[in-house]
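Here the complex is missing a single protein chain, while all its other protein chains stay put.
Letters A and B mark the chains as written, and numbering starts fresh at 1 in each.
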Amino acid sequence: MSNLELTAISKTFGTTRVLNDVSLSVRDGEFLTLVGASGCGKSTVLRVIAGLEPQDAGSVHIGGRAVDQLRPKQRNVAMVFQSYALYPHMSVAENMSMPLVMQRLNLAERLPLLGRLMPNRSRVMTEIAAEVDAVARQLQIEGLLSRKPAQLSGGQRQRVALGRSMVRHPDVFLMDEPLSNLDAKLRVHMRTELTELHRRLGVTFIYVTHDQVEAMTMSDRVALMDEGRIVQLGTPSELYHNPTDLRVARFIGSPQVNILSGTTTGDGVAVSDAMLQIPVSVPSGQEVSVGLRPEALSLDAVAGRPHLSAKLSHVENLGAEVFLHFVLPDTGSGVVLRATLDTYEKHKSRFDRLVHLSVDASRALVFDAAGHRVDGRVQAALRLAVSA
Amino acid sequence: MARAPIRTDRLIGAIAAHFFLILGAAFMLLPFVWMLLTSIRPASEVFTAGFNPIPSSFAGVTNYSEALTKSPLLQFMWNGVVVCFGILAVQLLFAIPAGYALAKLSFRAQPLIFALVLFGLTVPVQVTALPIYIALANLNLLNTYFAIMLPFFLSVFGIFLFRQFFKSFPQEIIHAARLDGFTELEIILRIITPSAMPAIAAFAVFSVTSHWNDLYWPLIVTTSADHATPPLGMMIFRDQETGSNFGALMAGAAIITAPLIVVFLIAQRQFVRGITMTGVK
Partner (left out) sequence: MTAGVAASSRRVSASRSVQMRAEALAGYAFATPALFLIILLLIAPIMVVFLMSLTDYQLGALKWSWVGLGNYSDLFADRIFLRSLGNTFIYVAIVVPGSVIFGLFIAILVQERTTSKAIYQTIFFLPVTTTLIAMSVVWHFLLNPSLGPLSSLSRAMGLGEFDVFGDPDLVLFGLAVIGIWQLVGFNMILFLAGLTAIPRDLYDAADIDGADGAWDRFARVTWPMLGPTTLFVVVTTTITAFRVFDTVAVITRGNPMGRSDVLLYTLYKVGFQDFNIGPASAMTIAFLVFVLVVALVQAFVIDRRTHY
């Protein structure tokens, strides 16, 4: 069990710079997620760690030792692929035994027919079978050992892929969007299972996904990537409440954060017809983007809080709560608000006219034209970011 | 910051691979190269050349003109053109509708006809040669273009290929066309056939090549040189040229093979597509 260190990794494919000076320090036993849109480089980072792609510059250290010269099998990492990559012609047991077979039998012992004559082989194979069995029990797939992957469901295949990774007791688990091919319900279930597994094993997990919900619910820390760089690294809570970059604010959170344009004034920011009193580190008169999460807006008037005038555009009824979509008449921008059913019923009658949405300015996130955070808490946020 | 080193094993692998590939390529190209070299060698030198690739003088003109005059090589090539394109035209005429019908239309006899097509795929043309020959002999139709083309008018391979191709044609387009009032005939003429151009190209290349190169059937039905197709022509030419002028012989071979090589180089992709379309079921 060791930590993982990436130092200034760069990688170019053809003419595209896929990874741009990426550095990352992962703590022992941590569940770290790399999240971002397609093409941001997160899978490439995983492949560089695994040794499947050599990086153009920079180094990878696992457990304190440099692994750049080592082939994938020598790095003691295990990987679960999005497609699971199970060998279709082998049974579940054979799939799971594969890493151990490759490790413990030499070339002669591995030969198809002649190998069986080699003295050590049956002893080693029995050992391996026992280990595979133990892992299969942990994942509750011991009944499937003789089946072929084609006969398994998506969830079962995923467990076999996990099992194949677990038998080698790796230092690091790498997971490349393992839940993407599952249907929604199963995905939710597997999220819990994976988190459980991580807790039980206590091994470092590096998880790649484009789904911010997975990132938020499963990780100890999250690194959001964009265009080959890490934009922000922090706990899910930090990324949610304290994004250092507009891209982070936009990516994390559902429904998506409301972004409105505003202008800095002497003592704050003017957004539409609301005046937010927030200390900002840019001079007055600048164009800024203001991020207001749905929970920063409220239908109920709160004394002392500024308000935005808006007209209701449509309602999404989710049962226990509603998402209310409003439009600001002066700019035409939309905002989304959450409300409980009761609150909605209470204010329903007013929705044919202009409504005042009260704004909790203390939760406002202000970004400059380049997307960097510029409001009061920016200093604290910057201390947590690795690179910007 | 450490720089990742080049994986030396990958480099060794690449060198080894190229070594074997070049060896194999040499084997593939050997006859062509030797054919061309000999075709420009003077006749006397052929007997002494051995392994020496460089000819002492350029005798290309003599060799090639002898090849062209000694035997009617151009006539053979022309016969090849007539036969191949005649066959192709009829094949397309019959196979495209049949392939479409088997792929997209439902009618009682469909499974039976498809089974016959599959059966036909396994039957080599030599099996049906005898009776067709006898029939042609009795009708006094031997040694005609028609005789050479007849057995090949049916191309089960073509029917199969087009059926596979049309299977993946979106059914909705056909439905929409019917709703717009197209008759079935119009659908096949105005919509289906134009869309099948890639398959037609692949099939055309395949068909022309195999019939240009066919020896067995033309050998049987052709009795005079004026109807000989290129392979048969080559045999005739070789028999005339025995033992004397290898240079001219090679020149003749070069002339006969040249058209297809040109076609191949231009239409390589269609070739490959044709093969993989049926191979990867």
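Quick note on the criterion: a residue touches a chain if its C-beta (ideal position, glycine included) is under 8 Å from a C-beta of that chain, and two chains touch if they have at least 3 such contacts.
As the structure is a computational prediction, the values presented were derived from the model and not from experiment.
Could you run through the displayed chains and say which ones the absent chain touches?
Its contacts among the visible chains are A, B.
Touch as defined at the start, partner being the missing chain; which of B:40, B:83 or B:117 qualifies?
Of all options in B:40, B:83 or B:117, contact with the hidden chain holds for B:117.
Which listed residue (A:8, A:52, A:186 or A:327) would be found touching the missing chain in the intact complex?
Going through A:8, A:52, A:186 or A:327 one by one, A:52 is the residue touching the chain not shown.
Please identify, in ascending order, the residues of chain B that touch the omitted chain?
13-14, 17-18, 20-21, 24-25, 27-32, 34-35, 38, 46-47, 49-51, 93-95, 97-98, 100-102, 105-110, 113, 116-117, 120, 122-124, 126-134, 137, 150-151, 153-154, 156, 159, 178, 184-185, 188, 209, 212-213, 215-216, 219-220, 230-232, 234-235, 238, 246, 249-250, 252-254, 256-257, 260-261, 263-265, 268, 271-272, 275-276, 279-281
Considering the whole complex, not just the chains shown, which residues of chain A touch the missing one?
On the chain A side, contact with the omitted chain comes from 47, 50-52, 71-73, 77-79, 81-83, 85-90, 98-99, 102-103, 107, 110, 112, 148, 150, 164.
The rule is simple: only the chains that are shown with their structure count from here on.
From the C-alpha centre of chain A to that of chain B, how far is it in Å?
55
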